[in-house]
Structures are given as C-alpha cells and as structure tokens.
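For this depiction, one protein chain was excluded, whereas all remaining protein chains were kept in their positions.
A, B and C label the chains in the order they appear, each numbered from 1.
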Amino acid sequence: MIRLDCDYMEGAHPKVLQKLIETNEVSTPGYGNDAFTAAAKDKVRLACGCPDADVYFLVGGTQTNATVIDALLARHEGVIAAESGHINVHESGAIEATGHKVLVLPQHEGKLKAEEVEKFIDDFYADETYEHMVAPGMVYISNPTEYGTIYTLEELADLSTVCEQAGIPLYMDGARLAYALAAEGNDVTLNDVARLCDVFYIGGTKVGALFGEAVVASPGWLPHFTPLVKQHGALLAKGRLLGVQFDALFTDGLYEEIGRHAVSQAIRIRDAFTAAGYPPFIPSPTNQQFFRLPNEVIDSLSDAFTFEYWGPRGETVSDIRIVTSWATSPSDVDAFISRIQSL
Amino acid sequence: MIRLDCDYMEGAHPKVLQKLIETNEVSTPGYGNDAFTAAAKDKVRLACGCPDADVYFLVGGTQTNATVIDALLARHEGVIAAESGHINVHESGAIEATGHKVLVLPQHEGKLKAEEVEKFIDDFYADETYEHMVAPGMVYISNPTEYGTIYTLEELADLSTVCEQAGIPLYMDGARLAYALAAEGNDVTLNDVARLCDVFYIGGTKVGALFGEAVVASPGWLPHFTPLVKQHGALLAKGRLLGVQFDALFTDGLYEEIGRHAVSQAIRIRDAFTAAGYPPFIPSPTNQQFFRLPNEVIDSLSDAFTFEYWGPRGETVSDIRIVTSWATSPSDVDAFISRIQSL
Amino acid sequence: MIRLDCDYMEGAHPKVLQKLIETNEVSTPGYGNDAFTAAAKDKVRLACGCPDADVYFLVGGTQTNATVIDALLARHEGVIAAESGHINVHESGAIEATGHKVLVLPQHEGKLKAEEVEKFIDDFYADETYEHMVAPGMVYISNPTEYGTIYTLEELADLSTVCEQAGIPLYMDGARLAYALAAEGNDVTLNDVARLCDVFYIGGTKVGALFGEAVVASPGWLPHFTPLVKQHGALLAKGRLLGVQFDALFTDGLYEEIGRHAVSQAIRIRDAFTAAGYPPFIPSPTNQQFFRLPNEVIDSLSDAFTFEYWGPRGETVSDIRIVTSWATSPSDVDAFISRIQSL
Partner (left out) sequence: MIRLDCDYMEGAHPKVLQKLIETNEVSTPGYGNDAFTAAAKDKVRLACGCPDADVYFLVGGTQTNATVIDALLARHEGVIAAESGHINVHESGAIEATGHKVLVLPQHEGKLKAEEVEKFIDDFYADETYEHMVAPGMVYISNPTEYGTIYTLEELADLSTVCEQAGIPLYMDGARLAYALAAEGNDVTLNDVARLCDVFYIGGTKVGALFGEAVVASPGWLPHFTPLVKQHGALLAKGRLLGVQFDALFTDGLYEEIGRHAVSQAIRIRDAFTAAGYPPFIPSPTNQQFFRLPNEVIDSLSDAFTFEYWGPRGETVSDIRIVTSWATSPSDVDAFISRIQSL
C-alpha cells in the first residue's frame, strides 16, 4: 500500500534521525537550556535573516498556535482568521479554551484579503457599540493555507501594512512553510516572512522532524513567553530534542530540500491527473493537491493507494486530498502516475 | 426630548419600584435565601406551568448567558447560535472567555432553522476528523431575536425535537421575552417555552425591573449551579432584590401587561412609518422596529426624538431602530406619529 | 427578631433609596453613559483627592475582584493574597476561573505583612526554576480584612513601597472600606488609600447601597477595562443605577456617616460583651465583631437575635460574628446590650 494521506505518516527524515542517534547519549540540561538548542536557534535566525529575533521551540502546531495567540492577545481581544483557518476548524477549540474568540473572515482559496481585514478593523471601531464586541487583536494566516495555496509577496506586504497601521501583530502559521517556499511561482523568501510577520513559526512536524515547531518573534512581541509555554504544557523536558532536529533541518539546506522534493512529487501527480482529465479543483502549487473524482475512480485507486476524503463522500463524485512529503519516493509516484494514466 | 433608543433607559416600572420601597427595611438573609425570593420562584414556576423547574435569579443578560452556557457545556463542546445571536456579537467574548466556541449558523431574520441545526450536527459527526473540531453541545436562540422577530410554536417544537434527538439542551435567551409573548401573531405561550426549552431565562432588565433575569431549568440540567453563579460574580449579596422585583412582575399579570403596552406602542409607530411610505425593513411584531430612512428624515426627527442607528450612517439613507418599553407614553408616541405624518 | 448577621440584610439606606425614587423615570442612555454616573464619578474622584483617576462602577464584590484582577495580571502571573483573603476562600474560585493562581501568604489577623510579601517576591526570583512557577503579578489586600481588622498607614505605605519596587500593583478590596475609615484608631484616609493603592474599590453593597462597587484606578492601570467589564458580565444595562447610588453615598458625607454609625454600634456591643467577660477573640475596631461564647450563651441569645457562627459549632464553646450596618438601630443594640448584661 502506498500512502499519500498526509505528511506526518512516517518518523523523521534520515538526516534528522541520524542527528538524534548521534547525540542520544550526551548529557545536557533540560528544557532547552542546552548547546544544541542554542545552536539551532542561531541557525534559524541566520536562515531568517533576523539576528535579533527570539526563537522558541515547541512540540506541535495546535499547541504553538494556542500558546502564541494566548501570549499576543489582551483579554478583551480576539484573533482574525479566515473561515478555513486551522485555528477555526481543526484545533478542537484550543483558542477559545484560552478565552479568545476567533474573528472569522471569508476565505479566498484559504487566504485572507488585506482589504477585507482592513475593512473589518475599520468597521469595528466605527461601530458605536464596539466595547461590547471582541476587539481585533492580531491577524492569523497560514502559509501554505489549509488548501495548499500560498500568499504572494504583495499580499503578505499588504497584510503586514494593514496590521502595522492597526497596531496589531501579524502571525503566520508555517506548519508547512517549507512547501510554500518551494512552491511554483512563490516569490516569498524566509527573510520576507521574518520581515513582514511579527511572529511566525517554521513547522518541523510536517517537514521531516519527529515533531517540533520553531517560533520566531520580532523583539518585544513575546515577553515572558517561557512560563506561558510551560503553562500550556508545551515545554519539553528533553528540550534538546527540538534543538537537535532543527539543527539538522537547518544544516546544508535540508529544510528547503525537503520542501522541493515533496512539491515536485506533488506537481507530478497533479499533472498526471490533469492530463487524465481531472485537473485539481483548487490551484495548489504545494505538496497538498485536491481532486474531484468519480467514486469509481476513487474506489479503483484505493486498492493500492491511500489518501483522504476532503469532506464527505458524495453520491457519484467526491473530493480527495493527496499529500506528499520527504518520504514520498519517486518510484511510488511513478506507480501512482502510471495507474492514473490507465484510468 | 423623547427617547426611543432602548428599553433600559429608565429605572423600574412603578409597581416594581413600589415593592422595593415597601420591603426596603425588612431584614432577610443574603444571597437569595429569603422568603421574597422563594415566593418569586414559586410565581415564576406557576406562570411557566412547571412546578418542578429550578429557578435562579441573576443580575444581567450577558452574565446569565455566560453562566448558563458554561454550566451546560462540557469542556470540548461549543454552543450553536445564529450569526446575529447576542452571544456571538455583543457580549465582548464572554462565552469564549469561559473557554467555549460559538458555533455560528446563518441567521434568518435573526432565527435559526431547525433543519440547518440538524444538518450541522449530522455533518459534524459524519466528518472523520470530528474529534479535532468543537462538538455541538447545546443550541442558543433568542426570542424575540436581536431583530425583533419571533419563533412560531412549530419552529420552536422543531428545534426542540432536533436537540432532543441529538441529546443536547435547547436554551432560550428571553431578555425581551415579554415582547414575544405579546407580539402580533405569536402562538407561543410561556408554558410552551418551558416545555420546549430545557433552560431559558425570563428577562427583567428590559421588561420593567431595575435589573434581573430569571433562569428556569428543567430538573437535572443545572446541577451545582449556585457555586457557578458565585464563580461568575453573578450571585447578588442582596439577592432578595431580585425576588422582590420578580414577585412584582409576576403579580396580577404585570409582566404580560408591560409586554402588551410596549408592543402596542411599537406597532403604532410601525404603522405610521408604513403609511408615510417607510415600511420596516425587517418584519418585527415586537417592541423593536427597524426602518431605512433618508438621512434628511433622520436628521429632521432628531431634533425632538432619540433612537439608535442600526449600523453605520449611510451616504444618503441609513437604518435606525426604534424601541418602546413600559416607560413609553402613548402621548409621546402620539407626538412622534404626528411628526411622522408630517414628513 | 433582631438581625446582626451581616451588613447586607436590608435594601438601601433611605437617602440612597430616595435618590433612586426621584430619578426613576428620567430617561438616560444605558451602560453608565449618563449624567448621573458622570457626576458620581466626579464625586468619588473628589472624595479620593485624585482628579485624574479612572472610576468604574460594577455590581458586586466577587465580580469586581475577578474583573480587576483579570485586567491587572498577565497570563503567567498570579495574585498574592493572605490565606484568609476573600478571593482565596469565599469566591467559589472566581479568580482561578479567569486562569490565575492565588499565591497564598500567611495572614496576621487577616493582614499581609510587607516584609513577607517582599521576601516572597525576592525568593521567587532567586529560585532558578522561577519560570516554572507562577509569577507574583499583583498584591491583593482587603481593608477592613475578613476579620474586621484594619491596616495602619505605615503598614499600607510599606506594602505600597514593596509593590512599587517590584513593579506590580497594589489592589485593595474595599468592600467594607467605610468601616475602616471610621474605625477606632484608624489613621488612613480615603486620600491615603488612593495615593498608596494603584487600584482599589469602594464598596457600596455593604455600605448602604442596594448594590454597587466603585473601582478607582490610577491612570494607566486599567486600559480597555470596559470591554472586560462587559466580558465578565459586570456591565449593568441600567448603569445609571450605580451612578445614582454613589452620588447619594458621596453627597453630604453619607458614606462616612454610615461607616461611623455602624462602627459605633459595633463598639457598644463589643464593650458590652467585654464587660460581661467575653472580650472579642480578634481585636476588630470595625463593624464586624468576633466572640467565643459558651454554647448555652449562644443558644440563649438566639431566641431574639440572629448572628452567624464563625466556623463550625464547637462541643461547648463556639465562635460567632456580629455585624452592624446603617440599618442597625441604637434601640436594637440597646436591647442586645441589655440582654448581654443579664448573661
């Protein structure tokens, strides 16, 4: 069975695992107060071009979103997000559990539009009853989005400007950031992300690590963050495991390489489906691809390949999602493509 | 200046005030453990036709919603509400502050549709990832709604059935319940409300009390509610003030009388605007009326009358809301109508 | 039956009630945006000698404590309080419900000692693991305390200094502040309180109002407080009721007068018990008095007088609390004293 369900179906990329093995018996202080973690933070800062940034390593994505958002918002504030945003849909109410409302705006292929964010904020303060409403305290975006789409540099700059004018931080959920950076047509660099977002995270879990997310914050945005990380149950005792893994990911361009590999395999699959008469129904340039297929096609493919339904199975036609990762071998993709060609 | 902004612009209805004056110097235990409160609870139970119901008196509406919803939901659950629901819009995130998401459905003139609630619940459990989402744990409706509209008996019964089948409670925010009961075309009695809703509250603040809301719960839905009321800062030290006021409201039909008075004055205003060529843009049969008027009409009326803009002022035309109460005198309404007729 | 259980057993002081009656039918905007409230805030500022202070009116004490503490603390911080502090004992976990720990220090007749607060803060930051602990973010005191005792000016100044040096606010719960100001031996004025505490509240519920507490904050400590008040369900729709009552309390020295009256009656009772061989077991100079009495004495008194047990009834001896208020008539106290003298 060839599995294309998600990008967290295996352990770690071999180079990451190798580094964990090599360092396994070294004794270090706990909670990230170790030399591996310090080195990894420096590599992340270097990769982002922001030598002054604060870097923190957390374990998982939902945890990171909840902790960062809890840190950035005042009690009377909420977080603006697209309706399709992960924090609004798939985090079991983790944001609300910290006491904050997700202020929902329409999604456009998963993305927020800067002008709609601006209008929302303007309308909020134009409403005489605004003190009875939840104030917009920050903006959350994911890049790539939950639909695999990416922000252009212009879109990102516009969002940044809107946030800056409103005096609120722009936060990017980069759970799959490597795949945005490696996407066809992407014009955003990691330096751009660091420059335009006040806080963001570089996802490890879905990009070759066993687990781990690197939060990068411009100076001053996350004071007293460590006790909050602890309070959220997100401070790993053997914190050096995060440092070791991010050190590996940010050595010799591994992070970018994983991104490129996965995206290239996803594009091959997309092109095969398109050639077979099934173009993607969302134009994703990243490692997630979405197709609307006759149920008999889905059933036929399912004997040797696994993937997820995207929403409920329809009467005759259903939507599916295909995801690639560092672990997706070109030969498996060959086999899949050959099967698609024979549909 | 004649004020038609809202139904909480004066103190208490004279009969309510009179009862407060008469009882002012009587010594009683605190926190509602007094005979006035006990008597008022019995009167509320009698009026609702539910002798076994639990009755609690709280101070205000947002407080009541937050406390009841916090009591009814498990930690992983959220509350279904119309997009326009008060808890979603105008409570400064009080629900989220207790850790729960408001699960938003479309509003239809302020109302939820039973079939949409049913579909939402069905779709939720049909989604394979539902444990990553916020479970629907109860349904919130307001009656009258924030647009002044009311539920029919059939609509209420359908919602009740959907909730019962899903095993979740139906909760009605009755901040202005008297005006629904007195509305033109209303076919829902207080007994129906008590029978079809698992928990609801009878609003006092907007119906002649200085303050106060009476929560009525079918047995078993609100165990350990008193410490939660205290925890929410909603347990009034001089609790007997709530009992005294609800005793007055539920003596000799005062609650219903206030409802009828306010609605009849509102309908007179509605008819005058309609005759003048400005029918309401939402068909409300209650004490709130909504009109779309040329700005010059608004400006002209504003020299002697006050009311609220409903949303921002438009370029040439704006929406306004007119609200009546026990304190709206027929002669003031005469003056207003005469002015409308001269537009 | 003469009731000496508490200071919230009746309605409002006649002068407060009179003002509510006089203003009952005046139309005003809601939520405290009215002229009565504005005037009352000015009178409070004047009485406190702090023309720049922010003043907010809330409904009850637990609510006020929870809202203010939630506003003053960052997410990783807790509030230092005496073990006997109301927030630690008798608020059903309202502080924890907002996510914050109460950091408990020993009580000395209900009071915190400045040097113990200082040591706690010093020890906290001296602990290498302090980021795994709850940071002291403010200090809570009540004056009078839950035992009726009061802070001296020196004690208050010392606490203020410790807080200032630590960069954290000092907050006073003044639910019964009038009785401290009127206490025998008190050397603290309302101006001192306003000067030495960053935030405090002047209790109305227990000092002649139907309900209501006036929060007074030095500039800058409570930004965005109104939406938080709303979020906590503490924003009264008919907010002017709070303004009207505090206007009455701060007209012609009524607040001080109520304090003096209640304290003088309490002292008469104390002296009578002392003369009868039952001196108070806590030396309270305010309107709460605590006595340890043989059970047969308690039982004998109980035929005509009510008061509370302070803790569980003992085998042969029990502790009781006697409380006076504006409503305690000298003739009732005469009757009580005469009974005590005949013990």
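The rule we apply is simple: contacts are C-beta pairs under 8 Å (C-beta built on N, C-alpha and C of every residue); 3 or more make two chains touch, one makes a residue touch a chain.
Being a predicted model, the structure only gives us computed values, none of them experimental.
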Legend entry - Touched by the hidden chain, restricted to displayed chains: A, B, C
Legend entry - Omitted-chain contact residue, chosen from B:A47, B:V139, B:V199 or B:L228: B:L228
Inset, instruction - Kindly state which of the options A:V59, A:L72, A:I121 or A:C163 is in contact with the chain not pictured. - result: A:V59
Legend entry - Touching the absent chain when the full complex is considered, from C:R45, C:H76, C:K206 or C:K230: C:H76
Legend entry - Where the unshown chain meets chain C, residue by residue: 75-76, 78, 89-93, 96-102, 104, 123, 126-129, 131-134, 309, 311-312
Legend entry - Interface residues of chain A (partner: the chain not displayed): 1, 3, 5-6, 8-12, 14, 17, 20-21, 23-30, 59-64, 66-67, 91-94, 97-98, 205-206, 210-211, 227-228, 230-238, 241, 327
Inset, instruction - Since one chain isn't shown, list which residues of chain B touch it in the complete complex. - result: 70-71, 74-76, 99, 131-135, 224, 226-228, 230-231, 235
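Convention: only the chains that are shown with their structure count from here on.
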Inset, instruction - Averaging only over C-alpha atoms, locate the centres of chain A and chain C and give their separation in whole Å. - result: 50
Legend entry - Distance from the mean Cα position of chain C to that of chain B, given in whole angstrom: 33
Legend entry - Residues of chain B touching at least two other chains: 91-93, 97-98
